[in-house]
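Attaching a single structure in structure tokens format; questions to follow.
Missing here: one protein chain of the complex. Every other protein chain is in place.
On to chain A.
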Amino acid sequence: MMVGQRTRRCREYTGPAPQSVAIRAREPNKLPPEYLILESRKKEDALREMMKINLAQGFSDLKNEWERTTDKKILLNNVRQEVGNRLKAQEFSIEERRERLRDMLRQEEQHYLAAMEAAEETTLERQARMRERAKSLKEKRESERLQIVQNKYDQQFRAQCEELRTTLSKREQDIVCAERLEQLKLKGEEAKEQKAYDEMYAQLWEKDRQEKMAREEREAHAAHERNRETLDVLHKQMAALDTQKEEAKRLKEEELQLMKEQAALRKMEEQAAAEEKRRRQQEMRDMLDLSLKMKMRKKAKEEQEQLAFDLKMLEQLLEESRNEAKEQLQRKIELREEDRRYRDFLAHVVAEEKQKERELERLIQHEVEAAWQKRLDQWRTERLVRRKLLEEVMAGRNQQLQERLAENMRRKAENDRECQELRVAIEENRRYEAEQAMKRMADSRRYQGDLQDQIHYNDQMREERRRNDDYEFLMGMQAEKEYQERLKDALDNPIFERLHPMRRAMLNKQ
């Protein structure tokens, strides 16, 4: 497509020369000037139309709804009615069936009842049956009566036949006698049994009594034994007490001995200490003497040597002076002077020496003294230690003794307490014994009373039995007598209880 042919969308048109532009005129407006008004009018119209339609629609909706619900209701009601009708019809049919059933059952029942009644007998039949029954009953009674008559005749014969009666009575008597014999025998057996029974009981009692006696003896023996044992125990305890006492005494003696020993020991120790001291002093003195002598000797020797040396030197010097003549004189004087001075000096030295010696002596003395003192001190301390040891030993011993004494005391107290307890136990035992004795006495007395009561009761029982026997015997006699009398009476006036009616009639006639 060419460039110039292309359709333009804007109103500008470029010319052939540069910067030549033409603008197309704007087209006039197609819409009428009252377009907006018309448009709004149209919208309003449409709206109105719509609302009208809506109204109509709503109305028809309502109508439809109403119709539908009504239809539904109608249907429901119809159904309900139909169901109700059918139920009713069912009910009716059931009711009708029930009615029919009721009728049928009633009829049937009546029919059955009628049948039952028909099955029952009529009056006439009943009368006939009753007559029949009466007849049979009568016959039965007649036959029974005949039977009785027969029996009575039989009885009468038995009653009246003397021979039969005698034989019968004899027989009866025999039976009675036999039975009486039997009875007597039985009684004898019973008595025997009773006797055996009594004997057995007596035996049992005897045995029981013996057993009881044996038991009592046993018990007494046991009590005796117990008492003896208690006594033994007491004896033993007393012996123990004695031994304890002796022990205490012995302890005391021992203590005394110990004390004595202790004193002796102390004395001996003191002696030994003094001896020792003296000996040591002696020794010391000897040693000091020796050392002093040795020292003196040494000193003297040294002095001697010194003096010898000095003299030698002096001689040498003199020798030299002799050699020198001139000077000798001079020298002599000087020497003399010197000698004198020397002598003075020597004297001085000797004095000094002596002084020194004295000093030394004094010093030695002092030294010795100090040593001695030291030794003494040592000795003292040793002695002190020894004494302390001894004291400790003595204290230990003492303590031991004290302990032993305390132990003794304690044991003694225990012994005393045991003795006391023993005494109480003995007392208690004695009391218990007395009580037991009392109790035994009471038991025995009660037992005696029981026995007596039993004897009494037995006596009473025997008495009563005897009385009963007597009474029974009397009653038996009485009964026998009465029986005999009654028999006699019966034999004397016989009674006929059941007479034959004919006989009774005859008797009445008489």
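The rule is simple: contacts are C-beta pairs under 8 Å (C-beta built on N, C-alpha and C of every residue); 3 or more make two chains touch, one makes a residue touch a chain; residues count from 1.
Following the convention adopted for this analysis, contacts and distances are computed from a predicted model.
S.K.: Out of "TBC1 domain family member 19", "Eukaryotic translation initiation factor 3 subunit G", "DNA replication complex GINS protein SLD5" or "DM10 domain-containing protein", what name does the UniProt record list for the absent chain?
M.R.: Hidden chain identified via UniProt as "DM10 domain-containing protein".
S.K.: One chain is left out of this view; which of A:E108, A:E179, A:E246 or A:E305 touches it in the full complex?
M.R.: Of all options in A:E108, A:E179, A:E246 or A:E305, contact with the hidden chain holds for A:E108.
S.K.: Out of A:L62, A:L76, A:I94 or A:L384, which touches the unshown chain?
M.R.: A:I94
S.K.: What does the interface between chain A and the hidden chain look like in terms of residue numbers?
M.R.: 94, 97-98, 100-102, 104-105, 108, 112, 115-116, 119
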